[in-house]
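The complex appears here minus one protein chain, its other protein chains still in place.
Just so it is clear, A, B and C label the chains in written order, and each chain counts residues from 1 on its own.
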Amino acid sequence: MKIHEYQAKELFKKFGMPIPDGKVTNNPEEVGKIAHEIGKPVMVKAQVHVGGRGKAGGIKFAHNAHEAWEHAKAILGMDIKHCTVKKVLITEAVDIDTEAYIGIIVDRAAKMPVIMVSPEGGVDIEEVAAKTPERIMKLHVDPMLGLQNFQAMKLARFVYEDIGIARKAARVIMQLYMTFMHVDASLAEVNPLITTPDGKVLAIDAKINIDDNGLYRRPEIEAMRDLDEEDPSETEAKNADLSFVKLDGSIGCIVNGAGLAMATMDTVKHFGAEPANFLDIGGSSNPDKVINAMRIILRDPNVKVILFNIFGGITRCDDVANGIVAAVKDFKPPVPIVVRLTGTNEDEGRKILEEINLAATSSMEDVVKKAIELAAA
Amino acid sequence: MKIHEYQAKELFKKFGMPIPDGKVTNNPEEVGKIAHEIGKPVMVKAQVHVGGRGKAGGIKFAHNAHEAWEHAKAILGMDIKHCTVKKVLITEAVDIDTEAYIGIIVDRAAKMPVIMVSPEGGVDIEEVAAKTPERIMKLHVDPMLGLQNFQAMKLARFVYEDIGIARKAARVIMQLYMTFMHVDASLAEVNPLITTPDGKVLAIDAKINIDDNGLYRRPEIEAMRDLDEEDPSETEAKNADLSFVKLDGSIGCIVNGAGLAMATMDTVKHFGAEPANFLDIGGSSNPDKVINAMRIILRDPNVKVILFNIFGGITRCDDVANGIVAAVKDFKPPVPIVVRLTGTNEDEGRKILEEINLAATSSMEDVVKKAIELAAA
Amino acid sequence: MAIFLSRKNKVIVQGITGRDGSFHTQQMVDYGTQVVGGVTPGKGGETVHGVPVFESVEDAVKSTYADTSVIFVPPKFSVDAIYEAVDAGIKLVVCITEGVPAIDMLKVYHYVQSHGARLIGPNCPGIISPGLSKVGIMPAQIHRKGKVGVVSRSGTLTYEVVFALTNKKIGQSTVIGIGGDPIIGTNFIDCIDAFNKDKMTDGIVLIGEIGGTDEEEAAKYIKKNVKKPVVAFIAGRTAPPGKRMGHAGAIISGGTGTAEDKIKALNAVGIPVADLPAQVADLMAEKLGTAKKKKKSAKKTKKSSK
Partner (left out) sequence: MAIFLSRKNKVIVQGITGRDGSFHTQQMVDYGTQVVGGVTPGKGGETVHGVPVFESVEDAVKSTYADTSVIFVPPKFSVDAIYEAVDAGIKLVVCITEGVPAIDMLKVYHYVQSHGARLIGPNCPGIISPGLSKVGIMPAQIHRKGKVGVVSRSGTLTYEVVFALTNKKIGQSTVIGIGGDPIIGTNFIDCIDAFNKDKMTDGIVLIGEIGGTDEEEAAKYIKKNVKKPVVAFIAGRTAPPGKRMGHAGAIISGGTGTAEDKIKALNAVGIPVADLPAQVADLMAEKLGTAKKKKKSAKKTKKSSK
């Protein structure tokens, strides 16, 4: 799950990280008041779940409250990479002496959190990694022991000459680690971590991605979910316990299992068409899931055909067939349906589908070809 | 450091442990109000840093506010094992179905916390250990990993047949462990942990001892120190950064190093006298420490002689000698002083002592014998 | 022969009284797996499909000498279940549960490692050595005893590939679903290494997907260590970056983990990657055919050189 910069900053602040004062709003009329309260020049920052806000004009400096209000009016409603800006963060603008990068992700191969720091802050860290890898220091943390201060100091000293600044930065790195572990993050980064001319260390940008699997025990993080930023059909799918990702093609796909669902999309593409979505109904055989899946896919006007690819294991083919029949009877889909059934209770499934004159094939390739044919018709 | 039952309960409560409502006071006139607020029969419990309160009459059941007030009047000011009761805890009296014991200490040999549980609650656990060790289950916790739920369940199932009760007790054991680790405890126990006829699990007594070494980072625990419960001379010594324990003999001992200080006491006893105290001035040579040490020891009217036993290492004999001279000049001790000096700057030390006509010996046994002789004179 | 799982494994089911636990216990018993017990606290003494239920893994191990466990408990309890199994001396733990937080798995991984045990999963279909034993949720009937090892990050996609192999009469020595999460107990390389050493495995099928760099690492490892034929399939060529495709581990992030990268890395070390799942069977048939010929001609050469 993605959260906004202002939310990430709230979390970091809880763990003691130094963050400039700021406030979020969706109302340009409030911006002046907020800027006035801060009483200094401010930054007006678009809050959207995509990168590249700065380049898109979503981050502006304002000398005073009036300027801040003008910027906010321009930014709110702006489209950044297909996302509409609905909130802005007004935050104290600070003098910047140096900009550094600090971030943590889980290293899947080493099975450890890995902390990365670089004196090249405020730019894309992947670019730094590609062009000047020697400007990045990586450090793995023993998850049993946790980050130790000497390690944080080692990272901080890579970035800062000054021992006093390094000590402050080491503390921030410890706080970054604590936050990362405590909120079930999959990524936590501060870019840039800045120093001011008077020797302060501040996190002026913040990003945290959350591991969805941890949300069950972090209701305060789950509450940060911003439905405005998510595709409504994806939200609906999530509520119906379906894994769904919206795409741009015309072949609606309903599959059991994530790997098979991806392979189905790939097969559609292989035979020259485009999938309309990724959809995994999961391991359970609940006919309701099938009905919900069809409903969600049919919201998309691009969808020309619905393709079922079911390899029965735990999922029983007859349950899926029952779901298809119920859905067809319920809302009479305006597009053709093609079905592949193999595995557990395959024969029972076929029999059930006869009721609505649907003939299921048993080959994945055949069903994809047929779907493409029907979509083109 | 020892803390009171009511303080231990506050800590346990922070970690979610189920504790009956209660309030502490040093004023018998408030007791009626507290009992009235609770609105049920209450227990009136003496808050002192010694065990055996129940047997001494320091824990009483009261049907109503008036009875509670009467009990509190009797208990406040009561002497329990040389401790005067200065506070009482008024707590809801609950119906008890079963009483169990749960406790944690650090196992010095295994270098792990060890959790002990027994269905024999409300009695002295050491007695249970001695008489019916099979009624105690011990479980070591991997300090890297922490207590896992299956382990807490294993302990709880040893005590409780009923799975629902066991689940609740397992949660309490987890909370006990969390508290233990989080407050730098050296001991944390609930005795008894009770069940009520309606299936609740409650901690109705609580004890936590704190590792003094952890106090520097637990100011909220340090704030729980009750100076009323500590010997004033021990408090004074603590403030002067001295390790001091008051005893009943007549030979005042000032030694550098804890092991040597104990050995000095033992040597006094060996030659037929009794030490007045344990006192370790520590590794530093600060003359102020010597002055403070003498001042504290001389508070005790039993002290007939002051014995210095100094084996110079980091501690420099001349520093100690300077301290002795300064103290003698300062408050002219009414008792004789005998000194043993060996090690670093021994000769310089002897020379300094000549000023006040003190001849230091270099043998520990000799100095002890001389001290005893002078005390008897 | 097979890897990790043979007829000898004595299996317990953690969460045996739950819906999935109970159903798959029956399935495993029917397949011939030695299911010796189950665990559900508070239900010790009951039986499920004739299998005795215990209060704890410790109790189960003491009574049954179990060495293998399969976990069906909800994510909230599954980490505890893994610790309990390993603590009780279980040497092979298969965690079916989906939804375990990655941060918990970091500790779990190192704990399991330091105790000399093996964890498969979580979020996996389990492991089957066709004809010998099955510990997991895969449909048994699509498998066929044979000499190809299959290792996969997916569930149903694995069935699809196995189905194609079986249809071509290419049997399997062992089929392992290692799981779709970012942090898993057993990786491609662990399985490939075991297949490589297994005398009864002649070829290896690797089924990967987007996310992470496990396939790339596997390619390097194979180049260095494996002479047996390997063929692969990678799912997610059409997956958009930054989106989690069902599996927690299936996400292209920061430009890494794309299907293209993985296919390139595999091709670079001579591993053909099928365009469609069923083609894996064709590729393997071809490789095995060639390998057989090579072997034969090698034998011939040897003979003639005498």
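Basically, a residue touches a chain if its C-beta (ideal position, glycine included) is under 8 Å from a C-beta of that chain, and two chains touch if they have at least 3 such contacts.
Since we're looking at a predicted model, the values are computed, not measured.
Considering the complete complex, the chain that is not shown touches A, B.
Of the listed residues B:Asn191, B:Thr267, B:Asn322 or B:Thr361, the one in contact with the hidden chain in the full complex is B:Thr267. Only one of B:Ala74, B:Met144, B:Ala240 or B:Ile356 touches the chain withheld from this view, namely B:Met144.
Residue in contact with the omitted chain (choice from B:Leu227, B:Ile314, B:Ala359 or B:Ala376): B:Ile314. Although one chain is not displayed, chain A still touches it through residues 145, 148-151, 153-154, 157, 163, 166-167. Taking the whole complex into account, chain B touches the unshown chain at residues 106, 108-109, 111-113, 126, 142-144, 181, 184-187, 211-214, 216-217, 243, 245, 247, 255-263, 265-270, 274-275, 278, 280, 283, 311-315, 342-344, 363-365.
Simple rule for what comes next: only the chains that are shown with their structure count from here on.
Of all chains, the one whose CA centroid is most distant from that of chain C is B.
Chain geometry summary: the mean Cα position of chain A and that of chain C are 28 Å apart.
The distance from the centre of chain B to the centre of chain C, each centre being the mean of the chain's C-alpha atoms, comes to 56 Å.
Distance from the chain A centre to the chain B centre is 53 Å, each centre being the mean of its Cα atoms.
Each of residues 107, 111 in chain C touches at least two other chains. Touching two or more other chains at once are residues 144 of chain A.
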